[in-house]
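Every protein chain except one is present and positioned as in the full complex.
What follows is chain A.
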Amino acid sequence: MFQIHCPHCGATREEEEFSYAGEAYIARPAKPEEATEAEWGDYLFMRKNTRGWFWEQWQHTAGCRKVFAVKRNTVSYEIAGTWTLAEGKELYLKESEA
C-alpha cells in the first residue's frame, strides 16, 4: 500500500485514490497506417518489465483525475518522485540518454 503524491493536487494520499495506468512515455506511432505489423505489435504489446527504477503512470481517479508520472523501484517499491507528465518527460528523456 503506497502513499502517492499527486503533483496536481499537491497532496500525498493513499493508493486507494489512484489507478495504475501502465508504463509511461510509450509513444503512439505518429502514422499508425504506415507502421509495420511488427512495429504496431511492439507498440501494442511489448513492455519494458523493468527490474529496478521504472517510469510509470498513475491516475488520480478518485481525486483530480489527472494522469502523472511516477518513478518507482519495482524491487524495493521505493518511489523516487512524482511529476506532471510534462515535467517527468524531461527527466525521463535525460535518464534515457544517460
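Some notes on this structure:
The rule we apply is simple: a residue touches a chain if its C-beta (ideal position, glycine included) is under 8 Å from a C-beta of that chain, and two chains touch if they have at least 3 such contacts; residues count from 1.
The rule is simple: contacts and distances are computed from a predicted model.
Its record in UniProt calls the unshown chain "Sarcosine oxidase subunit alpha", which is the match among "NADH-quinone oxidoreductase subunit I", "Sarcosine oxidase subunit alpha", "ABC transporter permease" or "Energy-conserving hydrogenase (Ferredoxin), subunit A". Of the listed positions A:49, A:76 or A:96, the one in contact with the omitted chain in the full complex is A:76. Touch with the hidden chain on the side of chain A covers residues 1-3, 19, 21, 28-29, 31-33, 35, 37, 40-41, 43-44, 57, 59, 61, 65-67, 75-79, 85.
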